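A protein chain is absent from this complex, but the other protein chains hold their places.
Lettered A, B and C in written order, each chain numbered from 1.
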Amino acid sequence: MHSRVIVQTDDFDVAEECRVLANSGRCGAVTQFVGVMRDRNEGDDIAVMELEHYPGMTERSIEAIIERASERWPILAATVIHRVGSLLPGAQIVFVGVAAMHRQAAFLACEFIMDYLKSEAPFWKKECKADGTERWVDARDSDAQALNKWRLES
Amino acid sequence: MHSRVIVQTDDFDVAEECRVLANSGRCGAVTQFVGVMRDRNEGDDIAVMELEHYPGMTERSIEAIIERASERWPILAATVIHRVGSLLPGAQIVFVGVAAMHRQAAFLACEFIMDYLKSEAPFWKKECKADGTERWVDARDSDAQALNKWRLES
Amino acid sequence: MITILFFAKYREQLGLGKMNFTLDTALSVGDLKKRLVSDGGEKWAEVLLADNTLCAVNQTIANDSVEINDGDEVAFYPPVTGG
Partner (left out) sequence: MITILFFAKYREQLGLGKMNFTLDTALSVGDLKKRLVSDGGEKWAEVLLADNTLCAVNQTIANDSVEINDGDEVAFYPPVTGG
């Protein structure tokens, strides 16, 4: 199983990432998730989002999540790219891609990695509202609850 | 809900499809599946795959599958591109992309569309083995079984 | 007159992708299969009477009881294997 974990300010090219994953030996299925910055949150227009992370620990925690996914499903490769810095509405924030021989493993591992990334990887978002005020985004209960489906199945 | 269904011989650009989906109003999540041609099947080396379809009915049946997905989950847009004609190992065969406000709907709808496409959309694959012989690919029980998870939940 | 289409393995087995057929009377899908088999013989029976042969009338999946009307497009095909 081959994994790539990257934290960067630059945007990423979904087609290029797909090509790399599809080249994993015997790959028949590539599942990809892209998180996109929305221009509204909790009723407010958001102008800019600032993303902060914990260099080193972020990459380690994502590697550990991929490792757990690969123990549960037969996956060939996984790539996670997460952007940090200033992002505008419509920007790509995060990429999670998984290659597998068959689609079900690719779908489940991709969703698993994304769910745990949301709850464990040390990133924080600050929203700059259109009116100029700033606020740190609060963690959402729905993200904690999303992990339940993986616990019940294990 | 905006849907695009395309059957074509040409390859497709995953990054461009992702951009179109991410531009759906209020989109926060894009989930994408890409089916890739493998160079082995049932123990044989495969040199070329020929994909045939039923023009008209193929597009209609995929539109109907997307419609059913949009009745079950709050999705903003869905794109399905399926290639036909001659494909070589490593080639992209099919693209299923779904945009939604939140990731769970995007994941579920994408997998649902792919599962039903496999069982309902009139496409047929013929493999040309490395030794020159040809065979039509048989439908797989596992694809029929994949639909059970959607029936149980409904 | 109706149009009858055959796809994939069936097209190859019959050596025929498309044919016209004149409806002299109302027919169901099941009736049509019997007529085609009685006209065509063994090779046609193998295709049309196989357990897993699928039929679509005007591009909608149809079972043996579906009525066929003049001008309809009828297709016979094996289980699908796309994706």
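Please note the rule applied: a contact is a pair of C-beta atoms (placed from the backbone, for glycine too) under 8 Å apart; a residue touches a chain by one contact, two chains touch by 3 or more.
Remember, it's a predicted structure, so these values are computed and weren't measured experimentally.
Q: List the displayed chains that the omitted chain touches in the full complex.
A: The chain that is not shown is in contact with A.
Q: What residues on chain A make contact with the chain left out of this view?
A: Looking at chain A, the ones touching the missing chain are residues 35, 51-54, 56-57, 60-61, 82, 93-94, 114, 117-126, 136-140, 143.
Basically, only the chains that are shown with their structure count from here on.
Q: Would you mind pulling out the distance in Å between where the CA atoms of chain B average out and where those of chain C do?
A: 26
Q: Counting only residues that touch at least two other chains, what does the list for chain A look like?
A: none
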